[in-house]
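The complex appears here without one of its protein chains, the remainder shown in place.
Labels A and B are assigned to the chains in the order they are written; within every chain, residues are numbered from 1.
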Amino acid sequence: MAIAIDSGTASSIERRKISEKRSLGDRVFRRGVTAGALTSFVVMCFIAALLFFRGFEIFRAFGLDFVTTSTWDAADGTIENAKFGVAAMLVGSIVTAVIAMVVAFPFVVASALFLEFYASKKLKFILVSILDLMAAIPSIIYGLWGYLVLMPLAAGWAATINKYLGWIPIFGVEVENFDASPFVSGLVLALMILPIAMSVTREVYSRAPLDQIQAAYALGGSRWGAIRAVVLPFGRSGLVGGMLLGLGRALGETIAVLLTLNLVFEVKFQILASAGGSVASLIASRIGEATPLELKALMAAGLVLFVLTLLVNFGASSIVARAERRVQ
Amino acid sequence: METSQNKTSNPSLFTPGKMPAEMPIGTRSTSLDERMVNMSGLQTKGIHAWFGSHHVLEDISLDFPSNTVTGLIGPSGCGKSTFLRMLNRMHEFIPSASMAGEVFLDGEEIYAADVDVAAIRLQVGMVFQKPNPFPSMTIAENVLAGIKLANIKVKDKDSLLEECLTRAGLWKEVKDRLKLSGASLSGGQQQRLCIARALAVKPKVLLMDEPCSALDPGSTLKIEDTIHELSDTITVVIVTHNMQQAARVSDYCAFFLSDGHPGRIVEADRTDVVFTSPKDQRTADYVQGRFG
Partner (left out) sequence: MSVALGAAVSPGRPWLNRRRSFREASAPVAVALVLAAVANLVTGLAGLLGFYLAFVIFFAATSLVFGLRHDKVKAIDKFATAFVVVGFATAFIPWVSILVTLAQKGWPAIYGGYFTNDMSVTGADDDLGMGGLSHAIMGTFLILLVASVIAIPLGILTAAYITEIRGRLSGFVRVMVQSMSGVPSVVAGLFIYATVVSRYQFSGVAGALALAILMLPTIARTAEEVLKLVPEEIRSASYALGASQMATTFRIILPSARSGLITASMLGIARVAGETAPLLLTSFYSAIFSRKLTGEPLASLPMYVFQNFTVGTEHALTRAWGGAFVLLSLILSLFILARFVGGRTNK
């Protein structure tokens, strides 16, 4: 049989579009499911819009001062006399979250490596199940434990650090009270972000190419040699992504921080001192007795927190996604 | 073909007395056992391998005299690669793996209880089926990776680098871009980079597991040239599916067959004998492409 199409005529052939007419039921069904799927989008827009419009008066009145000053005073409830600034809370949120990251980091790496390359298959299965359960411990319990069990211990550690390293500015204190400091809060947060950061990191480590690991062994490398030559470079972006996801969690954490941190409206970098800030905890602690004007300020603070965590999470998930794409 | 014939007819390497090609198939290595153990080189005695309860290799006794190239041929799934990986103790990476028998390297049993595995792998290098340079390292770092991993002190790293890349036939192509990532090379270049990497730790034996199966014919020829050059100073064991390749590069050939049973050696002899006058009908059928 002769094939009639040659390259000359191929371009003149029009390709048919395959079309179908869906039944009425299916069209309704597709619309319905699509509408349901867009809930998340609608809710996100609503949250952003509501926080923005409710906080608009505050943004208009204070402008950039809202994020660069630290006075929080509702005064007589009029915008002329009131002063609202979340700088101390914002800086405090970041400081506490960064402490959590720094503390958690070595444990995340060690745990991910242990589960993936040191534990036997059976042990790994058991430990991963336990870790999943630990990730489900609610933050109120972390807060309770942090306040009643960890804080007395951590205050002692803080005193020791202050005694020997107090000459470094961030470890100095003005008053020797080490309770409810960003350090204590950071330790609790470190524990809380450990499971998520660990599981993301472990996931990426587990995809480290086996042929390269074997090549490292075949060159006479030790287990650590193979990990350093292959696994750690391969998993670097996964580790960063996992830590950033943890950072997002830490920034948004409310109750555990509320219970373990003394909120003070002053920008401070003395992490051992009993004074810190957290935007999320500010909202939870003030909303009960807020005047209508202060409520607007809290909405504005909520928007700042919303945008901040959204940015961190976007960064984190795009890094993780890129790390996973690279494997395939 | 030409080089291969040169080699096998080289009297200093293969005097008829030393390599009695006319001996019955399968008994050649066992009959030479006592002498071989005292020889330098690599010998296996009665090797068996299992994965779980699956018996994949049965009673493999082979010897690989120093500075020769031995090709392991046979259909897929006959256990050649498993056997190869047992020679530098990579077999044990598979959790269900077990084995029996002995492997001697210069008279030392590599599965003995007090042996340092890393030291064995330094002496018995390996090139894998798929090129696997470390993508996070530059070309130069890749070549010297083994030195770093094993913490070997080398005085002149630059000359070692040049030497290894030259022996792997890659120096001319990469000498101006040693700082580039190893992943930036073509597949064939990557495989030669892996050979250079394996050579840098000065192994006595180099194992190659179908090193050309993922490469184009041009790269394959270059790697075969490299193998020829290497065999002056190093013992090479190469697994290959390609009959022509086995004929071109190897001095000896061992034909593996599983055929429903655990893999065994049907015939092991000088390559020219295996290819031109095999003793076993199955070998003849296989090398002439009638199955496999």
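The criterion applied here is as follows: contacts are C-beta pairs under 8 Å (C-beta built on N, C-alpha and C of every residue); 3 or more make two chains touch, one makes a residue touch a chain.
Bear in mind the structure is a predicted one, so any value in this text is a computation, not a measurement.
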Practice prompt. Over the full complex, note down every shown chain the hidden chain is touching.
Written response: A, B
Discussion item. Can you say which of A:A75, A:V102, A:L153 or A:L210 touches the chain missing from this structure?
Written reply: A:L153
Worksheet entry | Chain not shown: contacting residue from A:V109, A:V200 or A:A216 | A:V109
Worksheet item: Among A:G92, A:G186, A:G235 or A:G252, which residue is in contact with the omitted chain in the full complex?
Response: A:G252
Worksheet, complete the sentence: Listed in rising order, the subunit A residues that touch the chain left out are 22-23, 25-26, 28-30, 32-34, 36-41, 43-44, 46-47, 50-51, 54, 106-107, 109-111, 113-115, 118, 129, 132-134, 136-145, 147-150, 153, 191, 194, 198, 222-225, 227, 248, 251-255, 258-259, 280, 283-284, 287, 295, 298-299, 302, 305-306, 309-310, 312-314, 317
Response to the item:
Note that subunit B touches the absent chain at residues 25-27, 30, 46, 48, 50, 58-59, 61, 89, 92, 97-101, 111-113, 116-118, 149-151, 264-266
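The working rule: only the chains that are shown with their structure count from here on.
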Item to complete: Starting from the mean Cα coordinates of subunit A and subunit B, work out the distance between those two points in Å.
Response: 50
Worksheet item: So in the complex, which bits of subunit B are touching subunit A?
Response: 88, 90, 93, 95, 118-119, 121-122, 125-126, 128, 130, 132, 134-137, 145-146, 148-150, 194, 197-198, 201
Worksheet entry | subunit A to subunit B touching residues, read off their complex | 121, 209, 211-212, 214-222, 225-226, 229-230, 233-234
